[in-house]
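Rest of the complex left out; these chains stay put.
The first chain written gets the first letter, and so on, giving A, B and C; residue counts start at 1 in each chain.
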Amino acid sequence: MNLLAKIYVTLKGSVLDPQGAAVTHALHALSYDAVRDVRIGKYMEVTLSATDETQAHELVRGMCERLLTNPVIETYTYELAEVEQ
Amino acid sequence: MPSGEAQIGNDRQSEREAATEAAMEEPTAEQVKERGLYRSFGLTDEEYERIVSLLGRQPGYVETGIFSVMWSEHCSYKSSRKVLRRFPTAGPLVLQGPGENAGIVDIGDGLAVAFKIESHNHPTAIEPYQGAATGVGGIIRDVFTMGARPVALLNSLRFGSLDQARNRYLFAQSIAGIGGYGNCIGIPTVGGEVVFDERYDHNPLVNAMCVGLIEHGQIATGTASGVGNPVLVVGAKTGRDGIHGATFASAEDPHAKERSAVQVGDPFMEKLLLEACLELIATGKVVGIQDMGAAGLTSSSAEMASRAGSGLTLDVSRVPCREAAMTPYEIMLSESQERMLVVMTKGEEHVAQEVFQKWGLEASVIGTVTDDGLLRIREGNRVAAEIPVTALVDEAPVLDRPATRPRYLDELLAEPKLTEPEDYGQDLLRLLARPTIASKEWVYRQYDSMVRTETFVRPGSDAAVIGVPGTGKALALTTDGNGRHVYLDPYAGGARAVAEAARNLVCSGARPLAVTDCLNYGNPEKPEVFYQFEQSAAGMSAACEALRTPVISGNVSFYNESHGVDIYPTPVVGMVGLIEDLALITTSEWKGARHDVYVLGALSDSAGSRSRLGGSEYLAMRDPANALRHAPAPLDLDAEAALQRLCAEAIRKRLIVSAHDVSDGGLLTAFAECAAAGDLGADLNLAGDGHALMSLCFGEGASQIVAEVEPSNAAALEDLAAQMAVSAVHCGMTNSDGALRVSAAGRAIVNIGVAALRESWQGAIASWMQ
Amino acid sequence: MKCAVVQFPGSNCDMDAVKAINHAIGESADIVWHTVASLEAYDLIILPGGFAYGDYLRAGAIARFSAVMEAVAREADRGKWVMGICNGFQVLTEGGLLPGALRRNESLQFRSEIATLEVVNAETAFTRHYRAGETIRIPIAHGEGNYYADEQTLLRMRERGQIIFRYAREHNPNGSVDDIAGVINERGNVLGMMPHPERAVHERLGSADGARLFTSIFESWREAYAKR
């Protein structure tokens, strides 16, 4: 089966996010005063094939932990969905 | 819990449209004519008719596309060609003049220096990070395609004023993009210039220059010779990037922008491509090599065939593509970055494939060299285009654009009548804080200027200096240009850009070798703009003759206009000089206390101060409304040449310990820069009062250099100056008490701590960018 | 002393490291391609600066899976000296040979300048020619040099003298915790630092303060060699 994994990588809560802070500032400068806070992370779309969903979950978790994130500073979540073709 | 989801419609939609368009049947030659499709490619009716008569038939769709890019301003130089021919391009040291990807000058020891400057103005206006980054990527390819190893980058930039958020965005992103590319690929960015003026509000200028070193025997050229030799595409895969970027560089048609998706640079890919290409060229099996820049495969193949007088047959179905279902039209016109076209010796294609494989890159044979003079494009067995190379290159239109002297030039007034400041020091502080004058540290600290460990003078002095490994010699590098001066006096302004660049090199201990130029102008279809172009080029030619610095490469960028407003005519001069002995390297900051300070070059003549407030940044600050109504100082090329000879000789004799050319901001600014950078004060005296004093202090345009001399050498310097008939005015001495004090005819006009000077000058841009 | 300078696709300070070794201690150094599986022959292994694999994803993230990194880990285990400069430091933290991680500079900008550092620990094989507390000038050039380690790790590192260089107070260019510019592993044979000592080996480059890293390691090697 073919799948699309949408992976969201964010900095751990305890790690400062200067990029988010800068964007918050910039939004305030544009008068978006309603904005309280911005955190910025990475969004990855991985298309892959797998024999079944269990295997797919295993694959995605594996690649997140080995390569796609650095556990010292980042955490991740993901969604997995079947796609055509 | 309520939740919503939004999909942004229009982008997705236009992508779908593009995809369907691609899948659609290609229009026939008949339809190209009937529907006037060629017009949407930027070809005029007249040009279309000319194509028909050159081919003896109606061009097909792909052929029309190929003609349109080859005959575009960007590729054919149709407006500028006649003017460029007048540049002096020959010299005893020139190994390669204009016409190749970069020019080359001999520096002895069997070594040569290759360099070129190029604009990426229009892409930067749309996507500043990628636009500026890919500009750097393109100019690097131009240099290593000659077989040279790139060793330094420079950039000359123009932005609108920083009080506009949009300009701050363009500025910040362009700097990040320039740094992002150069830092990653590992070539130090060592110099450049930045000017801010509302004239560039909608048309920022990004001109990037690359300098490379090469052994004489390693010079490669962009020629496709030798019937039967294989033609390869190497490097990145081809995608639908920037199709028609070259043609539509100027179009205001919104569809044009849609079509020409901005190219994204991949400096990592280019680093691999650079190493692989140099390794390949070193094998001696390369016949010709050329980078794919604007108009991609089309212009690289046509130009390589043209230089060799050969033909090429290419099969686009063998070009590795990044996207599915790309048509021949798209493949031929794609401007995907980080690709090169290579012709190998027959039977040696495996050499290319092995080298490229080592670097993890593709090298695909896509065709062969022929002797029929045709550029023949196949898609498998189908012939998609067949055009005589001469029709594309030699027969490209050459225009005689009308030039008319603009009225404003005849309405310029003599010197403005400004009230004399109470305190020159306060005006100096304000002037130093103008972003155009202020230290550009905020910019260059984002550039790795030190990688390669040959950067002996980092950004911040008059010119950067990099060592030539294994020789005990060094190169001095600079870019210079002042659009406002050129606007106010096109001829003298053009000459001054060359003079200033040379002066910066001389102040650094170098002998100027040659020029690369980037000519940025508005719409050349306006006779007034064309006049500015023609005149400033003539002025540059005259200065190049006078200073013996031939033009060896360059680039033209027209149509820098928006809403009917053209930018200042902005020729930018990139120059390289040779320092014969590392001991001669000289920088601009003051070196020690109780040294004599001289100004070399006349301060005044019979008409009063040699500098003028006309055209100056000081006038723009004091009276912006009239900044363009007063003529700048004339330029005396003989005096300039004499001044440079004196400075060079004084450095050679080790008479001066620092030298700084007087340019934007005038004499007091030059003093302040020497002081702030060297962390030393001075006690100086000038002559005059009233208007004459103001223009002496803040005027621009005179040929002057601030020189610092140890007292024991003062007499020798004065003798040398007298002997060479150049004025050397003793202005006072540096001090160790941390203050810059200037008096005029006994009146104290400046008294400021060096720390305060530094704060205004160094902190100005950062404070805008917070 | 046999020196190796590892070359990843995208390394760009490899030649600079070779030149610095030549200049500072008169030794030659081999450039070793990232696919090499053994580094047994070498006494000192340098992971140079640059942008291995374009620094895509995170600096050092892809490079640390190179074949050569297994060899680096093996030699480090055997007590060979390993020195990661800038990008090399990032590869070492990503690969777990050094604690912590390097984040984007707090300013979000690349920063290139000559930084002022304080030598915190002068009792390592790499720093014996410096004095503790001494101030030195060494260039930096990075966009992701903002060192991070959690409190517990920091505490441990401080106790064991693993913090080797700090940026001068008030002159931290990237926001790193505790102003950290360079760290060492517990065993004391793997050093990582963001500043570029290979760019500071003679005055013409603006500073010669980096040369002593190379002379220190050279003397450490000579001693070890003499013992053997």
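Here is the rule we go by: a contact is a pair of C-beta atoms (placed from the backbone, for glycine too) under 8 Å apart; a residue touches a chain by one contact, two chains touch by 3 or more.
Worth saying up front: this structure is predicted, and the values here are computed from it rather than measured.
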Displayed chains are single representatives; whole-complex counts: A x2, B x1, C x1
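By definition in this document, only the chains that are shown with their structure count from here on.
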Classify the chain contact graph as line, ring, star, complete or other. line
Take the average of all CA coordinates in chain A, do the same for chain C, and state the distance between these two points in whole angstrom. 30
Taking each chain's centre as the mean of its CA atoms, how far is chain A from chain B in angstrom? 40
So how far apart, in whole Å, are chain B and chain C when each is placed at the average of its C-alpha atoms? 36
Multi-chain touching residues of chain C, meaning two or more other chains, are none
Touching at least 2 other chains, the residues of chain A are none
For a test of understanding, state which residues of chain B touch chain C in their complex under the given definition. 176, 179-180, 183-186, 266-269, 271-272, 359-360, 444-453, 455-456, 458, 467, 582
Of all residues in chain C, which touch chain A in the complex? 57-58, 61-62, 65, 93-94, 100-101, 103-108, 148-150, 175
In the complex with chain B, residue positions of chain C that touch it: 9-10, 12-13, 15-16, 19-20, 49-51, 53-56, 109-113, 139, 141, 143, 196, 198-199, 201, 204-206
